[in-house]
Structures are given as C-alpha cells and as structure tokens.
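For this view, one protein chain was removed and the others were kept in their places.
Showing chain A:
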C-alpha cells in the first residue's frame, strides 16, 4: 500500500539525517548503516523457545531441508542465521577472532556445518547461506534455548532475539505458565511499547500431545485455538498455532523408499499392526509380517516418530496411495501449511512495518546512547512516527483487541480486527474476500465499512477508547479506498 511506502520513506529519511548528525562517530555510523541495510534485507524471523521445544526441527520443516541445528561438540548452540545465497556457505563470528569460513558438508537431505576446533562459548553467531526458495523473503534465525527471567526479570537470549529479529515464532510444548511469563517480561521490558506484538506462539511437538494418539494433531489444534481465544495469550501473540515440526519435515522429505515401506506396513491388517505400533520398542524389535527390515523401520521411526508412523500408515490405508499424496497430507496435518500461511499473512505481508519498527527502535537506542546537538530533535521525530504512523496505530489497536478488548461485542471486535489487518494486510483479507474478488466488490465493502465505522467513531454513547479505535478502523478503510482508487490491490 502507498501508506507503507511513506512510512518506510520517513524512516529512511530519519536514518539519513541521523547519519549526517553522527558522521564523526564511527560506532554510531556503523550501527545506523546496519539499520539502513536491514531495511533493504529480507525480514528476519527468529525461532525461539525453551530447551527441547523443537526449534531446529521446526526450522528444518519450514526450510524443507535438514540444515539445523548447528551445534558445538558439547551441544552448545548459537544464534544461527539462515540467509539466501548462491551456494552453500557458512561463516563463524566469534568473540575473539575475525570472521572465519566453516566447512559445509552436504548430505542427502540437507547439510551439516563442521565445528571442529572451536571451544565452548567462543562462537557468537554463525551465518549460513543456503540456496532455497523459503529464504527468498525471510531470514530465519535459530536461537539458543530461552531460559526463564533472571532476578532482574530479564532473559538475555530473548532480549537479543527481540533486538535482532523483526518477528518471532515462540515455541512452547504446552503453553505453560512459565513460558508465558517469559513473554510477558519481554513485552514489558525492552523494545518499543509502541508496536507491541510481533510474535506468534507455536505449540511445537504437537504430535506428542496426549501420548501420541492418532488424533493428537487435531486436539493440539483445538488446544491452540482455545489458547488463542484466551486474552492473556492473545495480548502476547498475533496467533497461536499447533505444529508438529517432525511430521511436517517428514512430509517434505518423504522419499519413495520410505513411502514403499509405509505402504508395505499398511498392508498388514490394522489390528495386527497396532500391536507393533504400541511402542517404539515393539516397532523396532518386533517382527511385523511385512517385508520391512529393522534398519528401514528404524529409519522410519527416526524420520516420522511413532506418532508419524501411526498417522502415515493410517493415511496410506485410507487413500493416500502415492508418495506425493501422502507427503501433502502429512504436511497439511502437521500444521506446517497453516504456519507458513500465518507467517506469510502476518509477518511477510507486513514486513515493511515490522522492519520500519525495528529500524526506529535501533535508531532510538543510538540517539539515547549518544546524545548530542540535534539528537533531541531526531528523537522527537522518531517518537512522532512511532506514535503517529497509521501502521503502528493499527498494530496497537490489534493488540488491544486481542488482549483486554475495547468492550466491543465479539462480532464487532472480529470485524475491527479483520479491517485493521489482523487476518492479513492484503485488501481482500482485510475485507474478508477471497483474494481474487473483483475490485468493485472490494470498493463497495470498503466504503460500507468506512461509513459504519465512521458512525461509531462519532457515536457519543461509546466510550472514548472505543471511539478512538473506531477512528483507526475508519482510517484503515480510507487507506484501502485510496489504494483501490489508485488501481492497486
């Protein structure tokens, strides 16, 4: 939309003015140039979460390849950046040494980075360049496990995540209170109250929910939906999704021989096979009446997990009779499709706003850290943009609507959320149409919405926050009409 272009232009202008101001200060200049370059680069999405929450698996599932984790010899992890590149390449940034190239070993389904010779705690960042379509629009960041807040209420890893990433996928196994506490602390502490929500909560390892019954993914999805409706969670995250990284990755990497083995297993009568699928042990050690040897079974278990094997055999039995069909169904069921769609709608479509926000936060830090003549004025401009830009107003309204709400009834709140871009920032998504709806229908819907919300904005019976919220919605509608008038979508 045109509005976004102006926001980015404004931020651009501010950064250049700051560069002019700090032209004698190499440190500040470096930082500002970094922010400037970041505006050009793809959106940075960090995958964060506590220990063993399935960060690397999910990253692999999104990439469709086995590239994570990059781990040291004793299992210590670093900030690993996955960027798009011409050819596979990895660079290590450490605390004491200049950047150093690392050996990348390609494997059948991905790659492995050789970290021999590095001591624990020495490495800080690893940048992996990997040619893949998934990284065209995104830079993914694999992070070390997030620990609970320390005595100052801060979590060091999460602070860095919030500083370096434009958006965050936060993984939790079961949405337990301690995870939410970390998120609350992060929201209250550091970066910008101005545009609060840039996180999505992911119930990872959804396949293990409830002991891995066949309907585990369905119930996990229900759980996610219920959490999403909870205002305490809604205030923290744009969306709550259930996703099994393991099943999703298996779907994306499923090979012909694996499918053949699964098909072979599926031929065994169901009651008979079930006895072998009772436990991982039984599946490995037992001798099912199918021509699948132990090594193959171990590989299947490794790829799919016990739940995945159960699901896949059921799927094969119920009609997924080819590798592509099974693979698509596994991906669909794993929740990966939904996750990618959500990322695309809520993060990528809004990337200009998210990047502008990161840049403004970075600029504000520089201005506050090194005050000088003219920095106060720039700080004022920064705050004016953060407070005044319509995109941020939309984000704030969205957060309020998701959290405590404004006191609108559910239907109105849902409409307001849709119109300000809570379900995606495309015109069709905002107006609740399929994305190929004709322009005149969109025009009509937008104009109607504008009139309705204009009335609400002027309604003296509503409370002031509600009228303010309605004004923001009206402004969004006007923006849409302007875009339509200019012939854009």
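In this text, a residue touches a chain if its C-beta (ideal position, glycine included) is under 8 Å from a C-beta of that chain, and two chains touch if they have at least 3 such contacts; residues count from 1.
Throughout what follows, contacts and distances are computed from a predicted model.
A single chain of the complex does not appear, and UniProt lists its protein name as "GTP-binding protein", one of "Aspartyl/glutamyl-tRNA(Asn/Gln) amidotransferase subunit B", "GTP-binding protein", "RNA polymerase sigma-70 factor (ECF subfamily)" or "NADH-quinone oxidoreductase subunit L". Contact with the omitted chain, checked across A:6, A:100 or A:222, is made by A:222. Summary of contacts with the chain left out: across A:176, A:270 or A:463, the touching residue is A:176. In the complete assembly, the contact with the undisplayed chain comes from A:280, out of A:19, A:134 or A:280. One chain is missing from the display, and on chain A it is touched by residues 51-52, 173-174, 176, 178, 205, 208-212, 216, 219-220, 222-223, 226, 278-284, 298, 301-302, 305-307.
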